[in-house]
Structures are given as structure tokens and as C-alpha cells.
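Only one protein chain is missing; all other protein chains are in place.
On to chain A.
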Amino acid sequence: MSGLAWQLGTVVAITPETPRAKTFTLRLPHWQQHRAGQHYTLRLTAPDGYQAQRSYSIASPPEQTGEVAFTVELIDEGEVSGYLFEGVQLGDQLEVRGPIGGYFAWDATPQAGPLLLVAGGSGIVPLMCMLRHRQRSGLRNPTVLLYSSRTPEEVIYQQELTAMAQADPSFSLQQTFTRQLPAGWAGYQRRLDEAMLGEVLGLLPAAPQCFICGPTGLVESAASTLAGPLGLPASAIHTERFGPSGT
């Protein structure tokens, strides 16, 4: 990982996902195949030499060769997300280094067993990479995504996730909303809790590999509930926390 060189990617697509999330697709001169769940470090340099670095999970599957996509949520007063939202246009260059990380990673191998994915907010990004990778590989291992959002408007990749679930009975999409519900919503309408996690776990035929990503509080409570009362072995639970990052 320390051996990875910085490279200048060119922005070839900017896709609005929600009012506060955009996907930036970069074409890389030295593309390297990643594992689903890994991330890149992005570095911004000001004309006066000031630099800021932040981590961004890879949204695009490893099958999408030559480019990587990052989905970035706009953070109030955010230094890097704010610049990406307001300052970056098609054709611009961004400096990145990656892929990084080996622990929060999943490979679509034929032996892959059941999968439980738990996301909060932009924590969906690395899990979406796993789902896209799984889909491209034609894998049908039993998979559940439990995705918590505050409002319907804030759900990233809603259409793609819905289509994926409709096309593939081995994939179950479970959503919960904590502040505002979609019209006619009959599903979960609260924060993740033991009952909810127990129910989604029950949709799987056997104990799954589990990937949890989102704000620190959600990740902590989901992981400790799954490992504690719900009895999953700690070694089967992988977590990634998206807190504000220092430099």
C-alpha cells in the first residue's frame, strides 16, 4: 500500500445521485484491479501548496477496467467534498492513490457463501461495489442488503438497487427510514435494532459473511448486536467507519 504511486485521473463522468451525493468517474493512466470494498486516497492541492487528503471507497466494480468511480456525499462545511461538489468539472484532473485496504474486501468467488450487507447513508458505496461485482460475476449466493437512510431523497443508487432485487431472487433489498418515509411505505421505519437485524439475518439460509459500513454509531451498534445477542462469530463481521477524517 505504501508503494502505491499518486496518479492523475481524468474526470470522465459526473453523475448526480441525490441532492447531496454525486458520483465522479475517473479514467486512470495506471488502473489497477481492486477488490470490492477497497478505497482510494484523494489528494487536493491548492495553488499555494496546501494539501488535503481524504479516503473514498470505490463504487465501480473491478470489472469496469481502466476507471474508478467514487460517490461522494456533500458534508456541510466539508473541505474536500465541498470542493468536489462545486469545483470539479468534466475533463478536470484529480490526484489519487490506490487501491488501498484488504480487510474490508469481498471477492465474488464461486465458493462465496451468504452475505449480509448493512449500510448507513454513504456507507452504501463500498457495499454497492460488492453488489455490482457479484452481479457482474453472475453469482447467486444468498445476499441481503439492509440500508438505513434518513429520507427517501437521500437514498443513493435507489433505482439500481431496486432493479437488482427485482432481477435476482437471491438478492433481498431491505430498507429502513429514520426521518421521512416514502409514500405508502410499509417497511422498517426506525434505526437499526436487534429485532430488525435478527429478521434480516433470518432471510439467509446460513450464517453469513457480514460487511457493515456507515457512520460510527450505526456501525458500532450493528456490529455489536450481530456479534453479541445474534451470535455471529466476530471473525465474520467486517466494519468500516466513515467519520470526519483529520489529516
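Throughout what follows, a contact is a pair of C-beta atoms (placed from the backbone, for glycine too) under 8 Å apart; a residue touches a chain by one contact, two chains touch by 3 or more; residues count from 1.
Note that contacts and distances are computed from a predicted model.
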Per UniProt record, name of the chain withheld from view ["2Fe-2S iron-sulfur cluster binding domain-containing protein", "Sugar ABC transporter permease", "Sulfite oxidase-like oxidoreductase" or "Translesion error-prone DNA polymerase V subunit UmuC"]: "Sulfite oxidase-like oxidoreductase"
Residue among A:E67, A:E95, A:D168 or A:E194 that touches the chain left out of view: A:E95
In chain A, positions touching the absent partner: 6, 8, 44-50, 52, 77-79, 82-83, 87, 92-95, 246-247
